[in-house]
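First up is the structure itself, then whatever we jot down about it.
In this view, the complex is presented without one of its protein chains, the others remaining in place.
Order of writing sets the chain letters: A, B and C. Residues in each chain are counted from 1.
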């Protein structure tokens, strides 16, 4: 069942430790098959070294497990809400990568200070509000998804493919699982750079809007000219 | 004698350089067999590359060496005090991992700023007071254990499986040697994240208590639902 | 065509991920054959793991592609301007290495605080002004080259073989592609050191000029005495 997607999601998960984004099991990647209405996600708490493609868990859009010997990631209800609310996305990633998590703990959105950010994220990467006590106690992981969606009321999730969940850490997404991991790597790199930038200049302002426009649009949309026209 | 425990403790020790927590010989792990009333600890000052399972030293609960060709770690009396005072623990680790040591040198407890911390430590990770001159001169390593125990008068050591010893560095513990090493990795990661968090926000407050409750309790205790119910 | 230069430029490109200067495809190296009036540059957006010497793209000094199945790096017009304006240079590098990019984002020139810097860069490494909206929209990459050249009106590019482009990141150059990469490594290392230096001393002043003179001149020029007289 969904063998190709399971392999893709497995490989995307294995990128996380390879890229230095996760310690132990602190991350998870999923990918969706929109035609089948099913997504595939990492099992909960299984070490990366033991993970195999067939261990991936299949979930339907009501959040029910359809196949898999393991429990799915405890963050599955968050992934589900994002797939339901953002119909254009094909993959979701959650990590506790250290610099992005520091911004999330600080409760601060990541300003766009330069082109590394602007190449992949169009505008600041927002930080959510804290969940309320009621939201945490009633349905924590589902409400984590809902507070992300609330944060994106006026933001195009394809233009800003990631978020910082306050007190928690980053979620990113993309056209597929591999692309969502790519955006996690960018987010961590930018989080690290921007921390250093603020140490060097206590009065930082975002990069000019026209530089942000230029960089995002030379890589995305109809007039993109970066790369080999493969994406 | 205690072959299986020696192997476990050996492997837990070897995790320390692999996880980037120790330079040279600056760390040690022990594990206890409560039925036998004996614990097993790394020898003092032997390089990790030369270490073998049979080099582990066996100590009784009076602190006497029972078996082993090498001297035990000079921190053995600290491990002993922790085993005596905290009957639920099965392993102890000491390192000089850089970020955790920086907090210890700064004499500051690690506040809980987010879920990475709350998943494994329930509340702040305390920093001890300084030892007095008398304590240092009379029985330094034993008194290091006693000042940790004093610090935990009102803290459950299973809920907060680690401490920062002022001017010195971290000790962690856990249900066994491997779990104690796991907690050392968490502590270093959180120490690094929280340092960055404070740079980003000069007025940090701990994460809301209900988020700390949720994260710790979804991984620990009777209502835990993270993972595959293996621990 | 230009097989030896392609190999050199390929190898110089491969140094970037090996030295930790690039994530994914975020960097590019070129090298020039002044006799032929042609330069060779990395293709745009091709992963380093897939790159081969024959994938390098050949460009003439009008900026036209002369050979190559791929599109050249989108930064090619910047490289071109540097080759035209700085006739003594043989290689150019662009990266988003994190510490150097942080200084560029902060809009700050790198002061010479010590001999690590002075061994390779004679005086501060300047940061350009921001490009204007018109410059960005009309010919972004070409104007990036022109603003670098403007910044070097009164600076010898052989004495200061690199620059920080505001809001963007570093460009370096050298006598050939390999030497330009070397200077990128130095720049990142110095950017990292100098950030730490400013944290440690809020009132830093540049190193005395006579120390800067000594270190640069013991490695460069007719009285150099460092090394084996191979460069």
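Convention: a residue touches a chain if its C-beta (ideal position, glycine included) is under 8 Å from a C-beta of that chain, and two chains touch if they have at least 3 such contacts.
Just so we're clear, the structure is a prediction, and the values are computed from it rather than from any experiment.
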Which shown chains does the hidden chain touch? B, C
Where B:7, B:108 or B:175 are the choices, the one touching the absent chain is B:108
Quickly run down the residues of subunit C that touch the omitted chain. 113-116, 182, 185-186, 189, 192-194, 196-197, 199-201, 204, 207-208, 210-211, 214, 218, 225-230
Even though one chain is hidden, which residues of subunit B still touch it in the full complex? 23-26, 43-46, 70-71, 74, 96, 98-99, 101-108, 130-131, 133, 136-137, 140, 167-169, 195, 198-199
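We take it that only the chains that are shown with their structure count from here on.
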Using the contact definition from the top, classify how the chains connect: line, ring, star, complete or other. line
Which chain lies at the heart of the structure, taking centres as C-alpha averages? A
Angle (degrees, nearest 5) of the CA superposition of subunit A onto subunit B: 90
Gap in Å, rounded to a whole number, between the CA centres of subunit B and subunit A: 32
Per the C-alpha means, the centres of subunit B and subunit C lie apart by a whole-Å value of 46
Note the residues in subunit A that touch 2 or more other chains, in rising order. 199
